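One structure follows; several queries about it will come next.
Complex shown without one protein chain; remaining protein chains in place.
Presenting subunit A:
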């Protein structure tokens, strides 16, 4: 039976020892930093007050149902708006990248739209749509705060996402266009089967960023009167001036974000979406 040479065994032993040592040092330093943080913060004169005001487990537990109910609104708004934004964003990006002089007005409109809505603060758009449109008192137009708040989110985020998609489309090398056209594929076919699949792969991480942003900004429609997670926490906080419900809302948002990020990582790996240089791995 084959045995590594004594020299090789020595090498492997040495590597194992170093690896173990590295892990111990890493563990030790992490624990030390954690200890220092805990002791350091704990030693500040205001800590007992802060712990009582921000980290009261009983208060947090009591606030949880209200905050979670509010979070359900955030989740629904995020899901519906997220789908609309992805579709519309891709549409605007494609319109903006159309070639040919006849499409100039389309390109101009798409450019004007992205410029305008990336520049306008989201909160402003929410106020304008959420209070402005119902003020018109139009027959048959809904005056529901969630609908107009959602519309404001879609308008603003579509502008961002369209630019992300455009960056993806423009990152596909011109030779790809030329090659597929010379193979006899039409412009729409080239876009559909050659360019967009590559473009979308490249911008998945950026799109995830926008989705997480949307998740948090979905709460801004609370200014229109609806109760989201943060507004629910604010109401809880106002009853006894204890800030723990805000911490609970923060934790829930993080809990929502982390699985989303891991899920996207997983999908990306499974699909072999490792970016332009992914094939090398």
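Basically, a contact is a pair of C-beta atoms (placed from the backbone, for glycine too) under 8 Å apart; a residue touches a chain by one contact, two chains touch by 3 or more; residues count from 1.
Assume contacts and distances are computed from a predicted model.
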Of "Nucleoside transporter/FeoB GTPase Gate domain-containing protein", "Polar amino acid transport system substrate-binding protein", "Methyl-accepting chemotaxis protein" or "3-isopropylmalate dehydratase large subunit", the UniProt protein name belonging to the chain not shown is "Polar amino acid transport system substrate-binding protein"
Per the whole complex, from A:9, A:23 or A:44 the residue touching the absent chain is A:44
Had the left-out chain been drawn, it would touch subunit A at residues 25, 29, 32-33, 35-37, 39-46, 49-50, 53, 131, 134-135, 137, 143-145, 222-227, 231, 234-235, 237-243
